[in-house]
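Encoded as structure tokens, here's the structure I'll be asking about.
One protein chain omitted, others in place.
Chain IDs A, B, C and D follow the sequence of writing; residue 1 opens each chain.
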Amino acid sequence: MLRAHGLACDRGDRRLFSGVDLRVQPGEWLQVEGANGAGKTSLLRILAGLSPAAEGRIEWNESAVCDARDEYHARLLYLGHGPAIKDDLSGLENLQASAAIAGHPLEEGTALAALRRIGLRGREELPTRVLSQGQKRRVALARLLCSQARLWILDEPFVALDVAAVDQLCGILDEHLSRGGLLIFTSHQPVRLAGQGGCLRLGQ
Amino acid sequence: MLRAHGLACDRGDRRLFSGVDLRVQPGEWLQVEGANGAGKTSLLRILAGLSPAAEGRIEWNESAVCDARDEYHARLLYLGHGPAIKDDLSGLENLQASAAIAGHPLEEGTALAALRRIGLRGREELPTRVLSQGQKRRVALARLLCSQARLWILDEPFVALDVAAVDQLCGILDEHLSRGGLLIFTSHQPVRLAGQGGCLRLGQ
Amino acid sequence: MNAFGSVLRRDLLLATRRKSEVLTALFFFMIVVSLFPLGIGPESAILRRIAPGVLWVAALLAAMLSLNRLFAGDYQDGTLEQLALSPTPLALLVGGKILAHWLTSGLPLVVLAPVLGLQFDLPAEALGVMMLSLLLGTPLLSLIGAIGAALTLGVRGGGVLLSLLVLPLYIPTLIFGAGAVEAYTAGLGAGANLSLLGALLALAVFFAPWAATAALRIALE
Amino acid sequence: MNAFGSVLRRDLLLATRRKSEVLTALFFFMIVVSLFPLGIGPESAILRRIAPGVLWVAALLAAMLSLNRLFAGDYQDGTLEQLALSPTPLALLVGGKILAHWLTSGLPLVVLAPVLGLQFDLPAEALGVMMLSLLLGTPLLSLIGAIGAALTLGVRGGGVLLSLLVLPLYIPTLIFGAGAVEAYTAGLGAGANLSLLGALLALAVFFAPWAATAALRIALE
Partner (left out) sequence: MTPSSINWFKFAAPARFYPLAGRLWPWFAAIGTLLGLVGLWISFFVAPTDFQQGEGYRIIFIHVPASWMSMFIYCVMAFYALLGVTFNTRLAGMMSSALAPTGALFAFLSLWTGALWGKPMWGTWWVWDARLTSELILFFLYVGYIALTAAIDDPRRADKAGFIVSLVGVVNVPVIYFSVKWWNTLHQGASVSLTKAPSMATTMLLGMLIMALAFWAYTIAMALYRVRAIILERERNATWVAELPEMKS
């Protein structure tokens, strides 16, 4: 279970938000909403432990995250605005490398299957440089299919995807939730997910 | 009037599309649709004269674009996947510089008004580096407000914008059309514009 | 012409915004020059002998290092597409960018060179010749470098490939530039070398922006 | 340990994918070395005298140039965030990246140095000492450089700032490295210099990855 109390974030002279409390339980999702610049990305990075909060604390399974960083990170998958893929490597190589870095090396077969499922059949071996915007995002999202992490934190995962891919991603997220996973994400488009969930509105 | 006959595009060994004909008249819009990787970006770059087509020809007001490049470009505004803004300059400076490069220098007052209208009040002087994803896109879109170009070619202009900004952008596009402008754009989200228009589906 | 000015102004503005950049190019020049006495030892006869060569090589490397910021940023964020779509001829805009590059990376070296030359115990008039040769030579470095920078845009391993392409083309500048100072100290007069530099410069001013533009169009395709 | 290996493997794979990159780093080294005689003139007595210094300065610059590709790519595309989120300690992963950097940019220089030494007319045994000093010194360059590369990540004008930070830190390596060869040719024996280099290397292997990691965390915040 992920819990946060009284989170606040400062950028420049501005307090972006303060007093943000949240609680996500297994099988639940949380959508962070807000206008452009409300601080969604900032909040997600704080929750992932990438940047420190100005105030407040974050707990994972009842213990503070800052005390058990490595354990927390072993359970976490974060996808930010940057797709974390290398232009010069193929989709396959990218996927295998990022899985190995996350601590779960992948068989080539598994990786290929994931790429095909996400709609990159026939493009597994192309350098991602030549792929289209949406195809690059898909390579990044293929990580979700191979992930064993409990907690997914996704920053605008639906951006640049076509309609079919949006549906497919929803399916993947539902599956994750039904396995008892936790999910925090942002999106400007309306998203329909099965299972329990709530919205957190930042700003105003 | 923009017209294209039998456009084709090759990428790698693949023919992305061929035999694409299109025609856009003053006050009309054209939405290019298609799955990820269908070739929308490639088509838009060809129409803008940034990359050559494998086959086919493009005409602007009855004369081939390749013969009257400069004249065509003087009438054209293209916004691609890259926002074409400099991280180290403020929104104001970015807007003024890009307008000057496009051949229509802007007064500071006009530029400020445009930035405020697009929702960046209070952030006009911040370096765009610290802005959020959506705010950066808005800086790029502010160019539309100051543009005198007849033909707008916009590659996924709605990406990363929040709901309010999407509505506002639709308003801006409608205004352009009602002034007799031409518009070609791509989007994976459904978009409702006033005026005449049509869709071009790439792929399958 | 107007767009030329605004490109120039924008690049200069960017350079002042990245306050440290101009300064650090200078410091790089200084440090490279100062490394040599450390690597070679402090004998002043040898140092004086190698001074023009070392100063010129350092200027060359400093110019080259700053080359990859000439177009790369504009390419990545899409500004280059906008330049290509400008009704002003692209070669003119490229000229503006090259001029801005020289003003922020070449000119400061010219000003700093005499100070460093003093470290190497060069006599005052030789320093004058040194400055003159740099004044003619550094724009040449920016111009030739622009071609290389444009060619390697968006290419794998661009940074190092850039030096591979550009350094050989820099060699004539180096030979005439350092040669001018050496000829002067040897009593031969620097005129011949300097006028060769000037001729090269005149040539490059006409052809380099054009070649760089052609290369940029290839990168954009 | 596993993740260390996979970072190393991925970086080496990337290097082979950018086929030209390793080769071009080598060529850069060659070209810089070849520039000096051009700037200084062909007298072989002087050239022999300055050879160790020139070779070492060139190695230093070649190492430095390839530094900005050490973390910058990973930072921009978000891979660095993923490394920081890996359950393996970040310092270990950073160690893997540094090792890959040395294998692709330092080791080739060690192998090439004797050929270039011949151009400067160095005797065979001096060449051996040269290689040995480079073998100890180039890993040091990668290690120290990693700290600088991490510190300048995402900072405006990073490239040149990087050299400003790193070059001064390189100076001891340069002095001992070039000093070893000079001491040897002067008949003093290279032992003292080489063992100092070794000691520096041992120290850096322990502390540099740790310092670089701390710097990376700052950049990520």
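Everything that follows uses one rule, which is that a contact is a pair of C-beta atoms (placed from the backbone, for glycine too) under 8 Å apart; a residue touches a chain by one contact, two chains touch by 3 or more.
All values derive from a computational prediction rather than experimental measurement.
Contact with the undisplayed chain is limited, among C:87, C:128 or C:168, to C:168. Where chain D meets the omitted chain, the residues involved are 18-20, 23-24, 27, 31, 34, 37-38, 41-42, 44, 47, 118-119, 121.
Touching residues on chain C toward the chain that is not drawn are 147, 151-152, 155-158, 161, 164-165, 167-169, 171-172, 175, 211, 214-215, 218-219, 221.
In the analysis below, only the chains that are shown with their structure count from here on.
Considering the contact criterion stated above, no chain is in touch with chain B and with chain C alike. Averaging Cα atoms per chain gives one point for each, and the point farthest from that of chain D is the centre of B. Separating the CA-averaged centres of chain B and chain D is a span of 45 Å.
Here the spacing of chain A and chain B, counted between their Cα centres, is 30 Å.
Residues of chain C in contact with two or more other chains: 17-18, 156. Residue positions of chain B touching 2 or more other chains, listed in rising order: 81, 88.
Contacts between chains close into a ring here, every chain touching precisely two others. Those chain pairs judged to touch are A-B, A-D, B-C, C-D.
Against chain C, the residues of chain B that register as touching in their complex are 48-52, 70-71, 73-74, 76, 78, 80-89, 93, 97-98, 100-103, 105, 127. Listed in rising order, the residues of chain B touching chain A in the complex are 11-12, 34-41, 81, 119, 123, 126, 130-135, 137-138, 156, 159-166, 188-189.
Chain D contributes residues 2-3, 6-7, 9-10, 13-14, 17-18, 73, 76-79, 81-89, 93, 220-221 to its touches with chain A in the complex.
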